[in-house]
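Only one protein chain is missing; all other protein chains are in place.
Moving on, here comes chain A:
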């Protein structure tokens, strides 16, 4: 699904965010990406979503080298990636319904189809009946679920999550991870960036670890064997 081959990212000003990173997230796989703050997790996700572009190396999604994706096609690429953020990036002056419907509106779905799909997405994240609420009326965990519903509403083949449990207590964090597992069960590839090592330890998924911009090899293969 996602393949990095000797990818480096050096920001203007010389900050080396990623150095020679290789990894492969398989189709339908769920995996974690860990490392300290500043290790390059966010940069790695930005390279996948073409918010940033690699300085060297090759990033491919679904077999497409994204260096060949021009600025005009970046929006279409992003429609295939559900993105979830620590601060969930919701539009605070729009209702829960409007927030979740946004990707569908952009894609150009009909109103009836949008209603159906938003209802389905809300049901999946356990917020059925809260369409008319404003995000501000919801708790932190619920807001995060709205963000997840928005990410999955147009059924993207790939989900990326950047510290999705960063602001949540352990019980809520576990609920969110279970949610990701259900999406993964239905065939979606999932990559979750987190520094919550305690959370990862309890789960059986592959883990990619970044340290100062370099991918550590050993641990991830161990986990693979375990699986």
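Note that in this section a residue touches a chain if its C-beta (ideal position, glycine included) is under 8 Å from a C-beta of that chain, and two chains touch if they have at least 3 such contacts; residues count from 1.
Quick note on the criterion: contacts and distances are computed from a predicted model.
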Item to check | Missing subunit (named according to UniProt) among the choices "Na+/H+ antiporter subunit G", "Cell division protein FtsX", "TRAP transporter large permease protein" or "Succinate--CoA ligase [ADP-forming] subunit alpha" | outcome: "Cell division protein FtsX"
Item to check | Residue among A:7, A:47 or A:102 that touches the chain left out of view | outcome: A:102
Item to check | Identified contact with the non-displayed chain, of A:80, A:186 or A:212 | outcome: A:80
Item to check | Contact footprint on chain A, counting only the chain that is left out | outcome: 27, 49, 51, 61-64, 69, 72-73, 75-80, 83, 89-91, 102-103, 105-110, 150, 154, 157
